[in-house]
Each structure stands twice: as structure tokens, then as C-alpha cells.
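For this view, one protein chain was removed and the others were kept in their places.
Let's look at chain A:
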Amino acid sequence: MRVPVEWLREYVAVPKDARGVDVAASLVQVGLEEEGVHGGQVTGPLVVGKVLTLDPEPQKNGKTINWCSVDVGAANGTGEPQGIVCGAHNFQVDELVVVVLPGAELPGGFAISARKTYGHVSAGMICAADELGLPDDGSGGIIRLADLLPSADVKPGDDAIPLLGLDRETVEINVTPDRGYCFSLRGVAREYAHATGAEFTDPALDLAARAPASNEAGYEVRLEDDAPLRGNQGCDRYVARIVRGIDLTAATPAWLATRLTEAGMRPISLAVDVTNYVMLALGQPLHAFDVQTLQGPIVVRRARQGEKLKTLDDVERALYPEDLLITDGGDKALAIAGVMGGEDSEVTASTTDVLIESAHFDATTVARSSRRHKLPSEAARRFERGVDPQAAPAAAQLAVDLLVQLGGGNVDQGVTDVGAPPTPEAIELDPTLPSRLVGVDYSTDDVVGVLREIGCEVDTSGDALSVVPPSWRPDLHTAPDLVEEVARIKGYDRIPSILPTPPGGRGLTHGQRVRRVVADALAAQGLSEVWTAPFVSDERHVALGYDAEQARARTVRIANPLSEQQPLMRISVLSTLVDTLRRNISRGVKDVAIFELGLVLAREGEQQHALTSPVGVHPAPEVLDAIRAAVPPQPRHLAILLSGETEHAGWWGAGRPADWSDAVALVRSVGTALALEVSVRADDAMPFHPGRCACFALPDGTLVGHAGELHPKVCQALGLPARVVGAEIDVDVLIHASDQAVVSRPIATYPLVQSDVALVVDQSVTAAEVEAVLRSGAGDLLEQIVLFDTYQGDQVEDGKKSLAYRLSFRALDRTLTTQEVNTLRDRAVAAAGSATGAVQRT
């Protein structure tokens, strides 16, 4: 909402010297946040000057400047003519111009001082319109007052700031959705009075007093809402007045056009401008119908199936049964109530007789129609936030007054005022509640005083106060609403600062700590944490080698995605992390190691409908369960991507590119960091290379995730370099599995005895399988087993490979003998032999 300060002054006594910033500062205190102050950027001496002498002086650079002496009256403190250098040539001696003197500041923070130029001391500037932030005056140079303001009676030295309207300021404020009444000068002026104590004159009071009562001669209006929404009549008050014989040539006067423009609305024609003016002044949206186009009575009713209306914005709209319509005789739709009028009954350049509609429409009805038709009109914005139902006659009266006064029209004696808006209900307020909620000691007198100040009727006869809010405050329903009024009018700055003392918390949860451990462990191993927006496409799923159908069955689709190309929520973190990898590479970072911890969708079964319910109601347990159950599972995943070198080359030696084993080792390190035994087996799962894909599981078989080299097709489809490696694991699984404390075992201190074995196995046998049987065969005295070498080539048969293990044994209670260790080793080898066909290499 833009508030022209000059207009505000009509309703409230803003101090003479208060500037826009001061008004904004006052309004902030009562909750009207400043969005900006417009205009008023010229400060300091800007005066009328009369050119006394003008000497053109050609310069070496080819320009000719004018050395002028200008009479600025006593504005310069001396009364002597002011010497000024001017580059413009569109003026003569004796003409009146606008002069800015040293000490002034022009828009853009441009400070004026006397300065030496072209061999003279130029003490100021003769101004052009753009230099003052004014629109182009068509002069092609400096302002000549005789052309710009032919009728102005001015003399040298007069202040030019008000003359040019440069003192007009507009304060732009943000109006929160509960303060519909502040979408009017009337409402803002009232709030300014609350903030400052300045005297407020409610413009509606005088207008309402002058508005004649409804009579038989009024235009017939029937309110026939047969399907109220949420129990509220769509229209509970309709005031209609008619003004006839409006002069078609009558233009909107400058003062009104200026106020409209400053408030952010474009002047169109007198009748339209008057309705907008009244809306801005009083907050009551009006609609003007051309009386000549009306056949029958005005009937307000819900739309019928299949009904259509061409609205003022030239769009033919199919109407919905919930839309409330203004109709001609009940048949022809004229307007969507409170939202937008129709083209046929529009006021045009040939309209001489208008019917002014000043009605009160139901907030819900207007909100839904406005949303449904995507028509966020100025009227709708006000109605859906709540309009003062008692302002309707006053608003109609102001419109009538202006049309008569400015358009030369005659008002009909007939006055229509039908409907009966409900009166506000009394709110019970315990007078101690404000103190108890706000933490400031307010006396009952304080509370009553504030409530009366904002327009409430307060009955103090009972224990609790009985408070009837004013008609313009439909937002006040409950006792806490009134508490906020007390707190804000008394000032939020009175609230003390007291640290509460909670009963003592339990610290972070295990899961929260685990996530930190995982992220820290990866960062310590050279990976950078990133995060990505979780939006993907079917195409991305295909590129990653997922089945697009199955992927869609696991996720949900956004109805209004930012990009139609990315309407799905991700089912893996890798699917969005690849973009970050690619972005880094395209920016010249060759060696990239990144990870992200984030949520993914893991819906199983049909998508359920999550119930909604009215506000303030505690749903039944089974309803809550159903709501929770309808929210799809969203496990937290970890994804890793490595590209380029994981160990860099340099003076210390060669580098090493990241390969599949780095990805596997990183996932293993996450398990190790959580003291979890995570087993590895070969797998073939997208988006990984079928021969370089490791699958991780917990001892009980629970799937943890996958790691390995990305499938070459995936790299190709996503424009990634070859042999990118990565991983995707379910962190929630690890969190759940690591919730038990590790049971400490004693540390053996007797000497370690080692024995190496080389086993030849088929190539299809994995190291993990061999290691597992060696472990079980070697028994409890085995402390460690390390695969220290692998071999394929001449020394072993085709289709076989050799795996060399170092087995380390140690006992808790004695030094093991070589014989004992050899026996254990042989048992291990025998076990490997029978389980995997391994043969000891000799």
C-alpha cells in the first residue's frame, strides 16, 4: 500500500515538519512495515531565479557555456546576484528559472557546492527537470517556469520545492493479511494516530451522517444467495446510488489524479477514478455500472453451471457455481462480485448515468473466486482481508459527492441499502491476560484504554471484560487478538528480555550425532559437502538407468514445479548430485570429490490422500495416523561422487585417479566410523558399471547401499567424464544399526605371530568370500587378515587368480607357538578350499 503523505494529512494531524521517513518510522511501531519512501529526494535551497545577464563564452573544447548572473532574492543570504555557469541554451535574460544553491542535495545524493569551472566560480546550478527527478517537461533543457507553470505567481527567491511538488512523499508499507483496513488512507491514518497520539478525523463519520437512508425510490436490489459458503451470506449489504447526467468532457482534476498516481493507480476516466479514489480513501471497493445497460433489478446470486462472463480484462470466463455474481434481473451476469466487472455493463466514454455499487461481500467467497480465476484485483485483495461493512453508505456518499462536484452530475433521490451484516460478537477478555502473555505489567485501565482507543466497546461490569471490536476490525476474534492490540499500542519495546529455564534437554539424538560423524569423516577424507534442490525429471531417471515407471511409483510429482522439465522429487541423491559434479568440472575444477546428505522419496504402494481439517481442531487419533501414513517415507541418503585425481601429482610424485575402490573404501570408512560391520558383495545395480558395483549390507542382511564406478552409458548420457565413481547409501539404516554401544574386548599384549598364504581361486570368486571363510576357518585367535597382493598371469592357470593374505594371530593368555599358528592357518586354508575351491599356491 502506497500512502501519499499529503493525503494522509487530510485525516490525521501529521506534524508539519514530519517527513516520509518519520511517518514510516511511526507506522513501523504499530506493525505497518516500511517498504520504501518515494519522492522528497531534493533537500536544501531550491529557489526561483530570474536571469539578469547571460554571456555566451565559447570554449576550447568546442562547447559554448553561458556565464549568468541570476537574481535569487535573499535566498543566498546576500541578496546579490548569483554567478552560475550553465551549459543549456533554451533560455533568455529576464526569464524565471529554477536554481539550486550550494548546500542542497539532488536525487541520487548529488550534493551541490560552489565550484570552479570554465574560469568562473559557479555558485549553484540552473536546473533541468531530470536533474530534479521530475518527468520530462519537453523544454529540451532547463525548466522555464513561464512554460511549466504559466499561472504561478512567483518571484525570485521563492522556495521552488513545494512549487514543483518536490516535497510530496509517498510512504510504501507492507500490510499483513490481518489488517485489511490498512489498505485505505482511513485505516493508515487511524494507525498513525495510535502510533503517535496525533488527532485522527474519521472521514467516514461525516459522510455516513450525510448519507440519506434507504428509500422506496432506490434501484431494486435483491440478495439471493442460495448456497452460502461456510455459512456466510455471499453479500450481506448492498448500497446502490445513481448519479445521472455526468458531463462527458469533465476530466479528473489534477489533485485527484496526483493522489491516485502516488498511490500507484493509473487515472483512467472520471467515473473510474472516483471509484478508485473512494476505495483508497475508505477501503471500500466500489463498482460503477452504466445505468443505460441495465434492464431489470440487480440480483446477487451464485453462478449457474455453464454460465459465462466476459470480464473487463477482455477474457471470456467460464464461471464456477461457487462464484457470486451481480446479475441484471437475475439472468445476465454483470460482474463477479468483489472481483471484477463485466465488459457489457462497463462505464465507457459515453456513459452519463452511473449506478454506484458499495457492497459488502464475504471474504471466503471473494478469495476463492479471485484464486480460481487468477484475478488478484484491488477489490478482491480488500474483500478477502475483510472490509468494514458499516463503511458502505459513507463510501457511496463520497462517490456521489465527487461525481456531482467534479462531473456536474445529479444524484437520484432514490437510495438502496439492503442486507444486514452481522454485528461483531463480544469477546471475553480476562484483564490479566495481556500481562500474562506479554510479560509486561498492564493495569486494567491500560487494557481498557487501549481497546477503547482502537475503537472497541468495552463493558467493564463483569470480572472479565466484554469487548466488542469495531466494524473495521474483522480480524479481532479472540482474547489473544486483543492482547496483541494492547501490546502493540503500548509498544513492543516495553517487553523485557528474560531467558526461560527449560527443564533440561537430552542433547542431540543419536541420529543427529551420526549424521555429523558421517559428514565430518567424509570431509576429513577430502570430500566437500554440497546440497542440491531435489527436483528431477523422467529423463534424468532414464539417464541414470532407472526404470522410469518404477521411479515414478516411488516418488511424487509437483503440481506447480519451477520448471516443467523437473516435476518429480528425487528418489536418489545421486540424481541431483551429478549436476553439481558437472558444474564444478565446467568451471575448471578437474578433480572433484563431493558428497551430499539429503532426503529422498521412497514411496511404496499407492499414494494416499492426506486429510485436511478445520483449523483449531484436534483430529481424532485415527485421523492423525492416516495423515501421518499418507506422508511418503523419506529416508536420508548419502551420495558420493569422485572424478579426476583423488591424490594429486606434484613434486612429491605421481598422482592417482579416483577409482571404484576409493568409493568402496569411503563407504567402508563410514561404517568404520560408526563401528559397524558392513559387508561387501558384487552386484549389478544402476547407475553403476555391472562389473564394478559393490553392494553393502549389515550382518543381518539389511541393504545399506551401493558404490562403484558409474556405468559408461550414464557418464555419456549426463555429459560426465569417463570413470566417475560414486556411492549411494541409506544413512537411516546405519543410524538404526549403530544405536547400541560397542562391547569392549580386552586387548591382547602377547607377541603377534603372522603367517602368509597365497590362494589360487577361480576369477569369479570374490575376495570377500575367500576372506570370510578364512576368518571362520582360522578361529578366534585370528586378530587381523589383510589381502596384501593379487596376481593373474603366467604363474597361474587361465581363468584363475591368486590372492595373498597375511594372517595375524594372537592369544590373550600366552605366546602362540609356530606350530599352533601353522595348524590354524592350515585349517583356514582347508576351509577356503572346501568353500571356494581355493588351492594353496606353492
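Rule of thumb we're sticking to: a residue touches a chain if its C-beta (ideal position, glycine included) is under 8 Å from a C-beta of that chain, and two chains touch if they have at least 3 such contacts; residues count from 1.
Assume contacts and distances are computed from a predicted model.
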From the list "D-methionine transport system ATP-binding protein", "Phenylalanine--tRNA ligase alpha subunit", "Monovalent cation/H+ antiporter subunit A" or "Ubiquinone biosynthesis O-methyltransferase", give the UniProt name belonging to the chain omitted from this structure. "Phenylalanine--tRNA ligase alpha subunit"
Out of A:627, A:682, A:717 or A:811, which is the one that touches the chain we can't see? A:627
Sole touch to the unshown chain from A:154, A:404, A:426 or A:440: residue A:440
Which of A:29, A:69, A:661 or A:808 touches the chain that is not shown? A:29
Which of A:58, A:462, A:500 or A:605 touches the chain that is not shown? A:500
From A:115, A:210, A:266 or A:648, residue that would touch the chain that is not displayed: A:648
Sole touch to the unshown chain from A:231, A:422, A:462 or A:614: residue A:614
At which residues does chain A meet the chain that is not included here? 28-31, 33, 176-179, 230, 363-364, 367-368, 371, 384-385, 436-440, 478, 480-481, 483-484, 487-488, 492-493, 495-509, 512, 516, 519-520, 522-535, 556-562, 569, 580, 583-584, 587, 589, 592-594, 598-599, 601, 607, 609-619, 624, 627-628, 630-632, 634, 646-648, 650-652
